[in-house]
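Just below is one structure, and these are the notes that go with it.
Here's a slice of the assembly, chains where they normally sit.
Order of writing sets the labels: A, B and C. Residues in every chain begin at 1.
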Amino acid sequence: MSKSVLIVNRKAPYGSSAPREALDVALTCGVFEQPVSLLFLGDAVFQLLKAQQPDAIGQKNLASNLSALPMYDIDQLFVCAESLANNGLDPDDLILPVTLLEKDSVAPLFANHDVVLTF
Amino acid sequence: MALHTLNRAPADSSCLQDCLNAMTPGDELILIEDGVYHALPAHIGKLEKDNLKIWVLSEDAHARGISARLAKAAIVTDSAGFVGLCCSQDKVVSWF
Amino acid sequence: MIFSIVIQSAPYSRQAAESALRFAQALLDAGHSIHRVFFYADGVQCGNNLASPPQDEINLPQHWQQLASEHQLDLVVCIAAAVKRGVLDQNEAGRYEKSGHNLADGFELSGLGQLAEATLVSDRVITFGG
């Protein structure tokens, strides 16, 4: 009775705790052996940016934790291509290999998962 | 098919845009809390998507004094109706 | 149908916590059941029993308690989110050597596994946040 979970990220890292809370849910669903996908929309693409060093603001490195996802067998990472381009970034700027979704491919991702959790 | 809920006021245009981009034909939208302002004639045009059904939670519209101002395309429902919509769609996607 | 509800917002600061309560009441009125209410992020403050709103304002922890006792609801507060935000039960207060605890009766601290499990066994999961 497994159900697939889509975790939707919309927030930039560090300004709010939402990205870390989303990650913790993803890891937990992974432990329960639920199929988990993560989608990064808008400002959330910055979560995946290289070179993060948040020690000076008293926070833990989110990118380091995100880059561990494949070790927990969570490798379905989707990034809105338009969001990436709007922020002047390309896939080489990111810490992990991701699947880029063109605008028309975003909605099918929602349709293809059983449960959607937004952060 | 999904029911999408949106609780952000019109100035948060990215929340609405992310919501609309995530919708598949047959999905429905319910505007709650500050999201109900999107059902005003000045804003409803931004929600136009082929045959999208747009619901407005009556308690929230009433609280904000906009019940008499809603665009015709918006269908008013109450909490019981909200529950019914959750059941008639396969899942709920919340935008906030 | 079997629902689970996720609440990510603090009471008083955001309407979401009140919306969730009203939705839960409507669910039960319609004959559906609630498998679990999961309080996450700032939503953990819904279980803070020290909240003392003015008498003409809604007391959300109390309303949840009442609904829970009438319908045997499972009110789970994410332990990691709660502990760092200062919502503790007696156990955690002991562990962190705090002199008091403030988790309201009827609420329970537990892990995110309770959210994962809720997604598995519920027909619908709905989040209130913002």
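We take it that a residue touches a chain if its C-beta (ideal position, glycine included) is under 8 Å from a C-beta of that chain, and two chains touch if they have at least 3 such contacts.
All values reported here derive from a predicted model rather than from experimental measurement.
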Assembly formula [one copy per chain kind displayed, counts for the whole file]: A x2, B x2, C x2
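In the analysis below, only the chains that are shown with their structure count from here on.
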Averaged-CA centre spacing for the pair subunit B and subunit A, given as whole angstrom: 26
Multi-chain contact sites of subunit B, meaning residues that touch two or more partners: 91-92, 94, 96
Multi-partner residues of subunit C (at least 2 other chains): 8, 125, 127, 129
Residue numbers on subunit A that touch subunit B, as the complex places them: 8, 10, 41-42, 80, 103, 106-108, 110-111, 113-116, 118
Subunit A-facing residues of subunit B, complex: 1-2, 14-15, 18, 21-24, 90-96
In the complex, subunit B residues that touch subunit C: 5, 7-8, 32-34, 59-60, 78-80, 82-84, 86-87, 91-92, 94, 96
